[in-house]
Every structure is written in structure tokens, then in C-alpha cells.
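One structure, as C-alpha cells, below. Some questions next.
In this view, the complex is presented without one of its protein chains, the others remaining in place.
Here the chain labels run A and B in written order, and each chain numbers its own residues starting at 1.
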Amino acid sequence: MSGSLIEIGLGATSLSLIIAVASMILAFLSLHRGAPSFLHAARHGMILIAVLTTIGCFTIIWSFVIKDFSVLYVAQNSNSQLPLLYRLTALWGAHEGSLMLWLWYLATFSAIAVFVHWKSHPLSMPYVIMTLAGLQIGFMVFILFLSNPFIEVHPALPDGKDLNPLLQDPGLAFHPPTLYMGYVAFSIPFAFAIAALARGQSGREWVVTTRRWTLFAWVTLTSGILLGGYWAYYELGWGGYWAWDPVENASLMPWLTGTAFLHSIMAQDQRNLFQTWNVFLIITTFALSLLGTFLVRSGVLTSVHSFAADPGRGAYILLFLIVVSVIAYGLLIWRGHRLIGPHKVSNLVSRESALLYNNLLFVAAAIIVLTGTLYPLAIEVLTGERVSVAAPYFNKVMAPVMLGIVLLMGIGPLIPWRKSSYTKMQKQFTIPIGLAVLISIVSYFLGATDIIAMIAIGLVGFVLASTSLDIIGAVKAHRQVTDRSWLSSLSVLAGNNQRRYGGFIVHLGTLVLIIGVIGSAFFKEESTVNMKPGDQVVSGPYTLTYKTIVPQKGPNYSERMAFFDWKKEDGTTGTLTPSKRNYPVTQTVTTEASILSTLVGDLYVVLGNEHGKGEVTTRVFWNPLVNWVWIGWMIILFGVLFAMTKRAPKIVSTPNKKPTKEVLV
Amino acid sequence: MRQLIAFVCINMILITAPVSLFAAETVTTPQMKVESELEKKIRTVATKLRCPVCQGESVYDSHADVAVEMKRLIGDKLKAGESTEEILTYFKDRYGNFVLMEPPAEGLHWVIWVFPIFMALLGGLFLIQNLKSGAKELNDTKYDDFDQDDASDQDNSKVSEIEELRL
Partner (left out) sequence: MTTHPQNIEPQKTVRWWQFALIGVMIMMFILFAAGLGRDTKFIPSPLIGKAAFNFDLKRLGAEKQIKLSDYKGKIVVLNFWASWCVTCREEHHILLESSKALQPSGKVQFIGVNSKDTDKAAFGFMDKRGHFPYPSVIDRQGRMALEYGVYGMPETFFINKNGVIAAKHIGALTHKILADKLKQAEAVQ
């Protein structure tokens, strides 16, 4: 019975490959003969593929649920003691299932995109379907011939192995699928970019459509990256959330170029600038998503996070990457000039030039991350030497770029298109600059001795001040006309210009996130001490007393758990219980940090080695403001939702209709 | 505040240290622990070294066996009076540049340190070029409609696909 279930999954996936090939051919023919029925058939094909891959995914998940160890993938990544939640998330616990999840996302997004944009993009649709079907074929061939999750073993194994213990954690359970969703969602704007190049035209709805999908992909990728950071924070036990690990870098690169695109698309929307550049950014973002997969999956770069490394599969992903990039960049080189509009950025100080600087900085950041990540590989291939490029390098080199980006955040959205005058700038920015300098100086006396920290704090103050002054100014002006209250004025303004104010909210979230980063990076207190029962240690506003250490048993692990009592300066008390877990099936030891999380900061305790008689090496961190990183993320999520609730403008019949001015997102 | 707490702690240790020396044989009295100066030095050295069996983690942050032993050796070497540089060289001689968290700025590895600067220059050059030609366009342009809300509205590339289909 169950054996046949997984066969259904295999059958459905195989069938979807045939349909994808057929859809691609039909879409191509519809272009050639102009027969709408062909394109309709291709559309049905895309929807059918989404259904079939859903069935494929479901059969694997169900095999995990019923503990069917005759399925090799299930046997390799779960066992009978594994809790249900982790049996469900085990779908993406290893290579084969992750790829299946990719395919499922791709098929679902493709179907949605084809369905939703069918009417508004009649001329682009054949190209969009061809591109998406092509990408699907690439993944299907990979899944069916090189990394098949549907393989059965007869007779069934008595029990499975275990899911990678690092993945047995709610944080990591949801980090990969969110990240993948972000990666895959970039395929839709990518398909529209290909269509634009093929048609030599990127019209008005192209801007709207690509922006919406990119925004969705961007916010998902952001969430995936931050979920990963959150997981690293409390699971890896070194008190930090971002290590500049190759896998993290791989996810950061498309994020950087995607962010650049979300900004520069405004210039195309408003001023008809940067058309080729925007297409380049979208192609690059998707190519970097694929590159990320290649780097993680091929074992070219090994990392804490990478689980399955297989050069044979690596070769296939590389081939796929080459095909996709050659076609996409080839089209760009061949036909990119057709998209170029008549205008250029003409003024040093204007919204469009600010966007240009923004793009340069984001792309520079992406190039830095790319070179830093690939440098060890390049050196090894060239000279045979092995070197490491890790956190210290990236922190040094990226800091100035990031500061530049924060500075622009406080200027770009507030200056007008085309040209700003000196007197206007002076009026706008004198107070914020003064405030920034003041905050920097004050922060020095509050203990910000690092020059980067001082500048960063000053810049955050600058952006907050200049943005609030701008919004206050707008509300004031609005009130003079309408005589409303402050709050209702603001809500009317925001409601009338959801993209601009959504953008402000996203910027605010980013600032909050940056505050968290500054706090936890520059004001962290860390101490490593050997503690005997009864010993105390001070960290931040807390005094920690070590009580005892005891053995405990979990569902599929055993652990040594230590008990620490904490007492705050104000008299509140509580207990922290860091532990070391031993997973016998996979023979791995994990360190479980115990965290007292507050808005002011986190008290973070990790165990080191034991020295007998209850003596244990203890690492205690005081991470100020670290929670603001996650709060910032929530605000970003809300801002994107706010911006996206604005309905896409209906197709206008008069080409002269003026689009809304001042749009941010 | 921090200094104050540290000051108090150090005093407490100074006061309790002789007591605990005597007490060590019978019963260990609870202590207020502060991180030792040695531990701080170990951190400065060990965060510059990469854990050889992990990826991207420093020796200090890693829980791996090798890293733990390396930390101990660093402590012993510091106690013996070796400098940070000497200890780093010791590990570099045995594990190669691989064991350093960032490549040293020497030999070929200058490349990765110079690259960001090179890129900044390139970006600047690109900006100047672009803005120059943009400014030229502004001077040469036949349009005088820059006071209008959006000059590019008449642009053909803004025509929607539906309209194009009807044309």
C-alpha cells in the first residue's frame, strides 16, 4: 500500500516533466504561429504541473508521517523516535527533499504567475511560460535522474537513521523552506525579465509585476536569512547570529542585488531610467540564487550548514547555472540596448542619482561578498594553498559600505526627482546633521569607543531625524488644507501613498534592526569562567549563580543540564538551564544555549567542558538590544505588507495618464 | 558602571583569595568569578584563528575537540610569555594560512585587500562618466518640458502590452 503511494509520487513527478516539455514547446509554437489555443494549452500545462508536483511532495511527506522506512529518503532522514514535527520538516532535511521542495515552489509560483498575469501580459506570456517551463525541466531532470527522493528499498529497513540533530530545532526547521521560497520566487521576475529582453520592451505593467514579485521574494528571503540568524543565535552557542559563513553569504548575495533592484525600479517607474540595468539586476539576483544552491549543494565550499555534498550533482547544477546564465546574460548583451530609454541621470543631487548611489553600494556589497566567498576557492585552484576568509575580513570591508547605505537611507527618499537645490537641502538636513553629530558625541561618553560604532549611531539618528521631519512636514501641510487631526492626517497621507509610506516603514524596520546589530556587536560583554557549584559571575545587569549539573533524557538524545540562578540589579530572579546534548544515533553532541531574552538585552549562557565534581567552563554573554534585530524584522514584514496591499493599477487606456509621484518601494 | 562592577569583583577576589587558599582542602567556598586576564588574552589570540575542522568558526567560538585543545595550548603559551604574534606564527607554521581567520596582507593575498579599494575607484569613475554624459544630455536636450510632471510619459517604452496589442 505505502509502497505504491511513493510510486504515485514518482509517477506524478515524471509526468510533470513530460508536461513541462510539452508546455515549453507549445508556448514556443504559439509565438511562431500565433495560435492562441497553443498558449492556452501551455497554460493548462503549467497548472497541471503545479498539481502533479504537489502530489509528488505530499507522497514524501506522508511517507515520513507513517514512518515508511521502505522509502530510502525517509529511512535516511528520520527514525521511529523522531517527533512528528521533525518528521514533517525532514522533507527538506537533506538534498533530495530540498530539491523537491524547490520544484514544488517553482511549479506553484509559475502557475500563480501565469494565472494572475495572463490578461495583463498577453505579449510576454509565451516567453514567460517558456522560461518557467525551462527552469522546471532543469529541476525535474535533476530530481528524477540524479537526486531521486522516491527511491524504495526492499525489504523495508527496520528503523531509520536520524535527522541531522542541528535541524531538530524549530528555528532551523523553518529556515530552509523560507529561504528557498525567496530564492525560487525570484524566478518569476526573472522570467518577465527574459520576456522583456526577448520582446525588446519593458512596459508599464512589467514594472508593476516584477516589482510585486521581487518584493514578495525579497521579504521571504529576508525572513529566511533572519530565521537562519535566529537559529544560529540560540543553537550554535557562540553568542552571535551572523558568522559570514559561506552558506550565509550565498543567501546574502541575491538579497543585496534584489534590494538594489527594488530601489532602482522606482527610477524606471518614475523617470524611465535604468531599464537595462534593472533587467541586469533581476537576472543577476536569480543567477545568484542558483549560485547559492550550487555553492551549498556541490560541496565546492563546505560549511557548517551544508549537509549533502556531491560533486556529480554539483556538476549538474553548474551546468544548469551555465545554461541559465548564458541564455539570460546572452540576451541581455544581444538585446539589452533595445530597452534603453532616452534619459540619463543628469544631476548629482536628485532622487535618481541617490538611487544610482544606492545601487552602486548594494552591488559593491554583493561583489565584496562574492569575492570574499570565492577567494579561498580561487586561491586553491590557482596555487594549491588553502586560506580562510571569515568574519574579520567581511566586517572590516563591509562596514563602510553599510554606513554609506544607511546615510543614503536618510537622504534619498526625501529629495525630489531631477534636481534638488542647495537651499532646500540646507533647510532639510541642517537639523538632522546637527543631531547626528550630537548623538555621536554623546554615544562616545556612553561607552561607544569604536569609531564605526559612533558613526553608525550618529547615522541612525540622522536617518530617524530627517525622515520624521519630512513626514511631520507633510502632515503639517496636509492639516493646513484639510484641518484634520495629526493622526488622521498621517493615516490619510499613508493611505494615499502606500508604497512610499510602506517604504518608510521598511526603512524604519531596517533602522531598528541596525540598532540591534550595533548594540549586540559593539556593546557585547562576554566572559568565560570555570565555575564550581555556588560560584557567581556578573554579566550586564545580572548576577548568575551556578547551582548544579544533572543528566537528563530526551526523546532521542541524552543531555547534561546545568542550572543557573540569575538575579537582576532590581531584584528580579529566575533560572537558566544550558545543556549539552548527545544524539546517540548520529553520534553528535550539540550545545544548547539558555537565554534570558529582554528588550534591553539577552543574558546568554553556554556550557563548555566539564572538569569533574560539577565544575564546568561557562561562557556568559550579555548581548544588549539583540532582540531589536528580530523586532526590526517584524516591522519590515509589516511595511512590505502595507506596501503590497496597494492594488496594482488597472491597465490605463490613455498613455498620458500621470503615475503617482513620489513612490518609494 | 561596568568598571565599578569589575572593581568590586576584583576587590572581592583579592579579599577572598587568601581565604579560599586555606579553605581549598576542606570545602570550596562559593566565589564571585570574573574572567581572568589570561582568558581575555586567549580570546584575542583565539578569535584570530580559525577552527581547523569547522567552517568559518573561530577557535575561540568553536566547541570542537581540536579547538578546545588549541585554546588550552594558547593559554599555556601566553603563560610562558609568548606574544600574540609568536603564537599565531606557531599555528601558521603548522596549519598554513588556512588557520588564520583572514588572509595575511602579503604575497598574492594583497589582492583581496586591495580589491575593495580598486572597486571603490572603479565605481567613482563610473559615476563621474555617467553623470558627465547625463549633464551633457541635459545641456543638449531639445526637451524643455522638465517642469512638467513627467517628461517620459510620451515615451514609447511605457506603452502597456494591451495597448500595444491594439495598435
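Some notes on this structure:
Everything below uses one rule, namely that contacts are C-beta pairs under 8 Å (C-beta built on N, C-alpha and C of every residue); 3 or more make two chains touch, one makes a residue touch a chain.
Remember, it's a predicted structure, so these values are computed and weren't measured experimentally.
The residue from B:L38, B:V53 or B:I128 that touches the chain not shown here is B:V53.
Within the complete assembly, A:E385 is the residue of A:D159, A:E385, A:D450 or A:D470 that touches the hidden chain. In the complete complex, the residue from A:I25, A:L88, A:V141 or A:I340 that touches the missing chain is A:I340. The residue from A:A35, A:I322 or A:L599 that touches the chain not shown here is A:I322.
Hidden from this view is one chain, which touches subunit A at 200-201, 294, 298-300, 302, 309, 311, 314-315, 318, 321-322, 325-326, 329, 332-333, 337-338, 340-342, 374, 377-378, 380-381, 384-386.
Residues of subunit B that touch the chain left out of the display are 52-53, 65-66, 69-70, 72-73, 91-96, 98, 155-157.
Quick note on the criterion: only the chains that are shown with their structure count from here on.
One inter-chain figure worth recording: subunit A and subunit B are separated by 21 Å, centre to centre, where each centre is the mean of the chain's CA atoms. On the side of subunit B, the complex with subunit A involves touching residues 2, 5, 9, 28-36, 39, 43, 48, 50, 54-58, 61-63, 68, 96-103, 108-109, 111-112, 115-116, 119-120, 123, 126-127, 130-131, 133-135, 137-138, 146, 149-155, 157-165.
Contact residues on subunit A toward subunit B in their complex (touch as defined above): 120-124, 201-205, 237-240, 243-246, 270-272, 275, 302-304, 339, 341-348, 353, 356-357, 360, 364, 367-368, 371-372, 375, 379, 383, 385-393, 397, 418, 447, 525-538, 545, 589, 591, 608-609, 651-653, 655-659, 661.
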